[in-house]
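There's a structure below that I have some questions on.
Only one protein chain is missing from this complex, and each of the others stays in its spot.
Up next is chain A:
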């Protein structure tokens, strides 16, 4: 029964009420008053920080939260599976009549061959055990968004007997000062974007042999300019955290702001493959806002110390509490989020020139410049 939640914010009901009212103004006044509702906190990012990994990145937020991601790839033997496409060649071998397969479809061979188990994600947050809900939830969301487009796992296919196994290890170096999902996802994005795999020298079903020249290695996420008809290169997804307070939608909330949220949504976006729109959604999840666990305020009318009268019975106390709805006394939010609010948040994230496009563009710029 021990609560294994992220560290609660220690704000009094009066402080919560003040924060909430300033955040629900138009325009909202955020905790950092220089920021607008769509502004992210400033951060320092670098990549290729770990010499022993195929790709790595480190991002530090201004409040001291710091994340490190290493991507490592290993060659692994694939387990043979009887699949519909392999039956004929298999049968001919069985009857002793060795026939070479027609290899003209080699180009497209890796399509649809990737398996979900080839990508392994681990999230480590100091102060949490591996099986605590927070790391498990974060790892599940990050993995899910990575697997949503089958393109990445298909690129891990080497040949029928071997494949790459990709280990994405996400480390939060500091204690989780704010909800770390967005930070971890951006760091993982940058690490994956800059990961490189050794170039393959062997052909087809031979035992894989790789070029030992690191300069010849191929990026895990190929850049544009290939013969593909796709307008934009595939990029890893990025998760954006958004919260709703009254009528306002605020992106990248900090810990104190989350404590007064009505609802919190995590949206995983990948860049659009056709260049018509800003981004496409690969996953959405609601996150339980910590505001549900905040202490309710006691109004002066119910407090004998401030001249009120303490309700005689608990039933009376309940009735009086329910009448407090719009008096400004802090009550933890109830219920969920309206459907049109969800669609509004999603639209703000994925539209052309929206938040997702901005974030993906900014992370791309780190690598380029």
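We take it that a residue touches a chain if its C-beta (ideal position, glycine included) is under 8 Å from a C-beta of that chain, and two chains touch if they have at least 3 such contacts; residues count from 1.
One rule holds for everything that comes next: contacts and distances are computed from a predicted model.
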{"item": "Chain not present in the shown complex, as UniProt names it (candidates \"COP9 signalosome complex subunit 1\", \"tRNA (adenine(58)-N(1))-methyltransferase\", \"Exoribonuclease family protein\" or \"Glutaredoxin-related protein 5, mitochondrial\")", "value": "\"Exoribonuclease family protein\""}
{"item": "Which residue of A:148, A:177, A:200 or A:362 touches the chain not shown here", "value": "A:148"}
{"item": "Per the touch definition above, residue among A:24, A:301, A:331 or A:364 touching the missing chain", "value": "A:331"}
{"item": "Of A:140, A:171, A:199 or A:366, the one touching the omitted chain in the full complex", "value": "A:140"}
{"item": "Residues in chain A touching the chain absent from view", "value": "1-3, 79, 81-84, 87, 90-91, 111-117, 131, 133, 136-137, 139-140, 144, 147-151, 265, 272, 277, 279-288, 292-296, 318, 321, 331-332, 334-339, 342-343, 346, 350-351"}
